[in-house]
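For reference, the structure discussed in these notes is given below.
Of the protein chains in this complex, all but one are displayed in their positions.
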Amino acid sequence: MAFSWPVRVYWEDTDAGGVVYYANYLKFMERARSEWLRARGFEQDVLRDVHNIMFVVRRVEVDYLAPARFNDALDVSVSPARVGGASLVVEQTVSRDVTPLIVARVTAVCVDAVRFKPVKIPAFILQTLETAP
Amino acid sequence: MAFSWPVRVYWEDTDAGGVVYYANYLKFMERARSEWLRARGFEQDVLRDVHNIMFVVRRVEVDYLAPARFNDALDVSVSPARVGGASLVVEQTVSRDVTPLIVARVTAVCVDAVRFKPVKIPAFILQTLETAP
Amino acid sequence: MAFSWPVRVYWEDTDAGGVVYYANYLKFMERARSEWLRARGFEQDVLRDVHNIMFVVRRVEVDYLAPARFNDALDVSVSPARVGGASLVVEQTVSRDVTPLIVARVTAVCVDAVRFKPVKIPAFILQTLETAP
Partner (left out) sequence: MAFSWPVRVYWEDTDAGGVVYYANYLKFMERARSEWLRARGFEQDVLRDVHNIMFVVRRVEVDYLAPARFNDALDVSVSPARVGGASLVVEQTVSRDVTPLIVARVTAVCVDAVRFKPVKIPAFILQTLETAP
C-alpha cells in the first residue's frame, strides 16, 4: 500500500489549454512527499533547524499519460523505491479515481542545510523510511 | 514618463478560463518593481546582504479592467506616488498596446532584513527614487 | 460564523525571503472561495457548462499584516459582505491559529461564460448565498 495524498485541482493549477499545466504536477508531487514525511514523523523545518539537513531533488522523470482538469479530485501516491546512503528514490503517481494520469520517479538527495553538500541520511530516518509502509 | 517593463504571457500564466490567472498579475507587477529598482541602481540582494534591508508589500489594491490572454505582449508600469519614512507607494498598470487591463496601487515597507521590523528608507535610496523619472 | 478552509504552506508557496510569496495568498483565497461555493452546492464547472456563467474577480484589496512561513497550517475564511445584481463582495482572512495574517476584500462579477459580459447572479444562487451561513 503506497502512501496517498488527495489534491483538488483549482483555477491556479490549470492553463488556457483547459488542463493542469505540466509543471504544476511537480507541486502536487512535492506536497505528497512533504505529507509522506510528516506521516512518518518528520517535519522538514525541524530536520533543517535541528538536524541541519534538507532533501533536495536531484532528478525527475515524469510521464504525462492523460490530463487532469479543473475541479478534479486527484490522489498523489508516494512509494519509496530505493533508500540508501545520501539518496532517496520514490515512485509517484497522480491518479483520478483508479486511472493514473502521471507516473514519475523522483530522486532526492540529503544535503547539509547550510553548505548544500550531500550527507548520509541519518539512521533514525533511514530506519523509518525502510520499515514504514 | 513612468518606468515600463515588457512581459510576455506564457502558458504558465493562464488558466482554464482562457485568460491570465488573477494572482499572476501580481507576479508581473513585482517583476516590474524589481526592474525599476535595478534601473535606478538598486539590486535587492545587495540591499539585503550589504544594507540589511528588504522591501515587503504591506497592501495592494488591484482593479481588473479587462483580461490578458496567452501570447499577449504586455507592458507593466511603475510610477512612485509617495515615498517617505519607511514606506513607498507605487501606482502600476498592466497594459496591452495602449489599453490598460489592470490598475493597481502597491504599498511596500522597508524592513530590517533580519528582524522584519520597519526601518527608514536609507537616504541614498530616497534621493534616487524621488528624483529619477 | 464565516466559512473557513484549511491551507497548508508547502515549499511552492514560499520565496527566498523565507515567507509566503505575496501573490500566493490570492491562490489560497481563491481555493477557499471555490470550496465555499462547493459547500453551498455550486460547482463552478457546472455553473459554466450548464448555466453559462462564471465569477471573475473585478477588484481585490489585500492588507498583509504578518507573514506565513513554510509548514504553517492556515485557515482561510470567506464571508459575504454584499451580494446583489451582477456582483458579489466577500471579506476574507488568512489566519494562523487565531492570528489574522492577511485581511482582504474581493469583488467578483458574474459574467456570461462565452462573452464575458456581466449578467445578473441567477436567483437560485442569490438565495443560497444570502441565507446560508
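Going by the order they are written in, the chains are A, B and C; count residues from 1 in each one.
The rule is short, and it goes like this: a contact is a pair of C-beta atoms (placed from the backbone, for glycine too) under 8 Å apart; a residue touches a chain by one contact, two chains touch by 3 or more.
Note that the coordinates shown come from a computational prediction; the quantities given were computed from them, not determined experimentally.
S.K.: Extract the touching residues of chain C with respect to the undisplayed chain.
M.R.: Touch with the absent chain occurs at residues 11-12, 14-19, 21, 23, 69-70.
S.K.: Give me the chain A residues in contact with the hidden chain, please.
M.R.: Contacting residues on chain A, toward the hidden partner: 17, 22-24, 26-27, 30, 54, 56-64, 67, 116.
S.K.: Take the complete complex as the reference. Which residues in chain B touch the chain that isn't displayed?
M.R.: For chain B, the residues touching the absent chain are 8, 10-12, 27, 30-31, 34, 43-45, 70-71.
Methods note: only the chains that are shown with their structure count from here on.
S.K.: So the centre of each chain is just the mean of its C-alpha atoms; given that, what is the distance between chain B and chain C in Å?
M.R.: Taking the average C-alpha coordinate of chain B and of chain C, the gap between them is 23 Å.
S.K.: Residues of chain B that touch two or more other chains: which are they?
M.R.: 17, 23, in rising order.
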